[in-house]
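Structure first, commentary second.
Apart from one protein chain that is not included, each protein chain of the complex appears where it belongs.
The first chain written gets the first letter, and so on, giving A and B; residue counts start at 1 in each chain.
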Amino acid sequence: MSIPIGPTPASEALAPPHADAEALGIAETPARQLWRTFRKDRLAMLGLYVLLALVVVALLGNLLTGWWVVFDPATVRLPDKLLPPLSAPSSMLAKELVPPLHSYPFGTDELGRNVFARMLQGSFVSLSVGVVAVSISLGIGVTVGGLAGFYGQRKFGPISVDSLLMRFTDVVLCFPTFFLILTVVALLPPSIYNIMIVIGITSWMSTARFVRAEFLALREQDFVTAAKALGLPEWRIIFRHMIPNAMAPVLVSATINVAHAILTESALSFLGFGVRPPYATWGNILADGRSYIFDAPWLFLIPGAAILVVVLAFNLVGEGLRDAMNPKLRKRAG
Amino acid sequence: MTRETAELLSIRDLHVEFSTDAGPVPAVRGIDLSIAAGETVALVGESGCGKSVTAMSVMRLTEGRVAGGSIHFQGRDLVSLPDADMRSIRGGQIGMIFQEPMTSLNPVFTIGRQIEEVLVLHQRLSARAARAQALELLQRVGIPAPERRILSYPHELSGGMKQRVMLAMAIACRPRLLIADEPTTALDVTIQAQIMELLRSLKQEFGMAVLLITHDLGVVAHFAERVLVMYAGKIVEQGTVRDVFKRASHPYTQALLAALPDPLKPARRLEAIPGRVPSPLMLPAGCAFCARCAHAFEPCPGQQPPLFEVGEGHGAACFLRAK
Partner (left out) sequence: MWRFLTRTIAQRLLLLIVISIVSHTVIHLAPGEPTEVDAMNPMMKAEDIARIRQSFHLDDPIYLQYLHWMKDLCTGELKSFRDGLPVVPKIWQRFLNSLPLFLCATAIVWTASFPIGIQAALKRGSRYDRGTTFVAYTLISIPGFFLSYLLILWVVRTFHLPVIGLRTFGTESAHGAVRVMDRVWHLVIPSLMAALTGIAVLSRYVRAQMLEVLGQDYVRTARAKGLDEEQVVYGHALRNALLPFVTMFGLLLPGLISGSVIFEQIFAWPGLGLLGYEAILARDFPMILTLNFMAAALTLLGILLSDILYALVDPRIRLE
């Protein structure tokens, strides 16, 4: 009696993710569709531009401050202490210490160091802290979540893999994170690598949760069954088929985690546990500037504003990605 | 004007469009539809042809904008009606049930509360009277043990039962018109039959008119009196069920019927319709079916065909039928 015309709702559910685009006559991969939706969000694009600029500045800064002696952030110039931004070096300064372009774009600090140079060096450090820490956390998170999601039902004695891994995740989640980081960082010798590692190993839990959820959903989908039916080895199914599909929420999680890592690093520096001078991070420039709030506010405002802008950019990009991935928010035709 | 007042629902030259990032997209491109009191009319077409949008526009529940035409219910213009008046019509004079019973009921309220809400709102019943009425309604739609079930939450019921509850809510205030948007699509086949039977008996008992939106020709054949076939936002054929099924006059309708496997005929190839529905963003200037039509000829790509009469109350929008 009931023979439907045309595509039934059931078949629509299995339709390829780019069905909308097909209906509109354009063939697109999900990645391109994501990009197209992302591009429409102006704030997110702004964030993306800022991030690209940051990467360029950081790389350039690292080169410049490393190679060009005059630009060295550690150079102390006592005659030029606490100069406001855009001021010129004093005439008492030795010739070889005069900064390029004969000016201090961001002023100098209490030891006469070029704040602009320090900020440049700090940009690379802050960015790399964020990236390395999040890479570690992604590595752990994707592994734990992927294993739990894919092999979940296999048992080790009385407990299933899924249970085991998720309980482990819960345990780590229960640790008061900031406190723990503080404790570890305070007790270990101060080093940028310690900070990166500690932040990395305390922030993988949400990624693991996302990946596990995605894997659980993906595992039931027909393309995985089809791959198994074709005889593909499991590792191949996981790496080449499932992980690319699960990447979307991980990407969102990653950008937001980088933002969080940068904030954490600055908080640690503020409390005195960060990287030691003369090595500059935005966090410790900010912390040092604390004492000069009234007399030399730029020492405090500039790094603070920089952190704000960068973290904001990461957050905007992350949220933009999240919105772009949400099919309900895309306007449908008809 | 007598024609107007005899009609319960009268839609004239309705145009509905959606605003998207790619500009305004027409979903309904000028349709005429009328339902008399007590009549059962089916609106049939593929997914995306605009039939749901039409139904939702009657209730003013769609995000699309009515860009032209009119919708009259019992002589009142629904499009320009103030919100408060529209709300009293919704649920009170026009009831609607939807395709997805699984998600159409609020999970945190009991089904009793959700039915009583309609009664209290439109008929101002007291809580006790509403409870009594709700129990009766549950009984009427075939829910066993209504005194216990009335305190259940939606997740405790099956899909078929949820759809019965939806029906109870929709007919609670004895509406003159019931709009059923694909009511059985998401249900199992056996449950489908039960729900359609329930719908039929309710219709007869209350004397309601029913606008049935569906893509299932079988349901249409068993249940509706008149049928309108929609394609790409326009009506391509309309008439009584008998006329349209026996003497299909539009190539699209013919192709649809030909695509149905017939258990009585010897085994033959299933005939699919070649091509695909045109995207609403790129609609052709002429007949929308032209590109897929086996009988397309000279006037087809150039202008859109109006409805030509092919019989008493039976029309088809095809130049082949032009006299």
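The rule is simple: a residue touches a chain if its C-beta (ideal position, glycine included) is under 8 Å from a C-beta of that chain, and two chains touch if they have at least 3 such contacts.
All values reported here derive from a predicted model rather than from experimental measurement.
Engineer: For a quick check of understanding: of A:Leu34, A:Leu182, A:Ile197 or A:Met247, which residue touches the chain that isn't displayed?
Structural biologist: Considering all chains, including the one not shown, the answer is A:Leu182.
Engineer: For the chain that's not shown, point to the residue among B:Gly91, B:Pro146 or B:Gly233 touching it.
Structural biologist: B:Gly91
Engineer: Across the whole complex, list the residues on chain B that are touched by the chain not included here.
Structural biologist: Within chain B, the residues touching the omitted chain are 59, 61, 83-84, 87-92, 95-96, 98, 100, 103-109, 117-118, 121-122, 153, 155, 166, 169-170.
Engineer: List the residues of chain A that touch the chain left out of this view.
Structural biologist: 43, 170-171, 173-180, 182-184, 186-189, 259, 263, 266-267, 270-271, 286, 290, 293-294, 300, 304, 307-308, 311-312, 314-316, 319, 328
Here is the rule we use: only the chains that are shown with their structure count from here on.
Engineer: If you average the CA atoms of chain A and of chain B, how many Å lie between those two points?
Structural biologist: Taking the mean C-alpha position of each chain, the two centres sit 50 Å apart.
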